[in-house]
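With one protein chain withheld, the remaining protein chains of the complex are depicted in position.
Right after this comes subunit A.
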Amino acid sequence: MLHLAESQPRTDTETVLSVENLKAYYQMNYFGVSREVRAVDDVTLAIRRNEIYGIAGESSSGKSTLIKTIAGAIQPPLRVVSGSVTFNFAGKPLDVYGAPEAMKDARWRHLSYIMQGSMNVLNPVRRVKHAFHDFAFAHMGLANTAFWGRVREHLKRLGLDPRVLDSYPHQLSGGMRQRLTIALATVCEPEFIIADEPTTALDVLVQQDVLALIKDVQQRMGSSIIFVTHDMTVHAAIADRIGIVYAGRLVEEGPTEDVFAKPQHPYTVHLISSLPRLGDVTRRKALPGKPPNLSDPPAACRFHPRCPLAVDRCRTENPPLVPRASGRVACWRAGEAEVS
């Protein structure tokens, strides 16, 4: 019944997740006033096996909506308007919005989720072991003793004393709780993990520890991870490839090193320029303006009101996401901006 990730042939070029022309809008219609927030607009991306894919973008750029849509964890008023999300679990394609039953079975077994603010994902009034039982037991198909053996072994590998199973969440430190939620998300050895800002609430030391842990677990299991955070330094530390999201659209994508060394999109250039560098004491420039209102986004290229390089074409024609250098970029003037 149980197919472990280790027993499968692993080819790093195999696509695990493909998202095609995905559009997900918040559609609200209250008291005769309808509003549509285009939080995910025409996103196409593919994630390979054994890869950590970072998604970066500022607050309210639609990062969280994008991964919620990918995970199939959406509720009205958020709706998928068009496009598809297809996983490839154990060699079988799985359409997230086409096969809800199969998707339900795949949850946690093949696809798990490390949540934003994951310090609070454990129920404060129940012992930790109940969380493991509730989330993982049904998906693993093991007998009771075998299951708890696996859980204990897994905790030990993640540097946790199996005795934590008998504690309540408030009895554990923040770092332990974070490890525990990672343990919870990885105990079934899923092929795909979605991590939504898992390190945002932690101080840098614990953050480093947690990142190392995630990377370690990922490499051992050969799973793929979507890692979402607004913190570019975290991306630099962990991601293999990065996708930059601006106002609900993917504007640039490429291998981490290339994105940091030679960013193509003016927005990415600004992101990279804003990072502090050792020895450099000049003041960092903030990008003027603010993220656009997604219920009424700017026409054509959504970045043009804030873009120093904007030309007339940017105001009339939306740039497609086209292959360029080692990645893809959506800009009419790609590669022209310089990192300061």
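As a convention for this text, a contact is a pair of C-beta atoms (placed from the backbone, for glycine too) under 8 Å apart; a residue touches a chain by one contact, two chains touch by 3 or more; residues count from 1.
To be clear about the criterion, contacts and distances are computed from a predicted model.
Name of the non-displayed chain as stated in its UniProt record, restricted to "Putative phosphoesterase", "Carbon-monoxide dehydrogenase medium subunit", "Peptide ABC transporter" or "Malonate decarboxylase acyl carrier protein": "Peptide ABC transporter". Within the set A:Arg107, A:Arg152, A:His230 or A:Lys262, the residue that contacts the chain not displayed is A:Arg107.
Shown as candidates are A:Val121, A:Ala195 or A:Ile242; the residue that touches the absent chain is A:Val121. Touching the omitted chain from subunit A are residues 71, 73, 104-105, 107-108, 112-113, 115-118, 120-126, 130-131, 134-136, 138-139.
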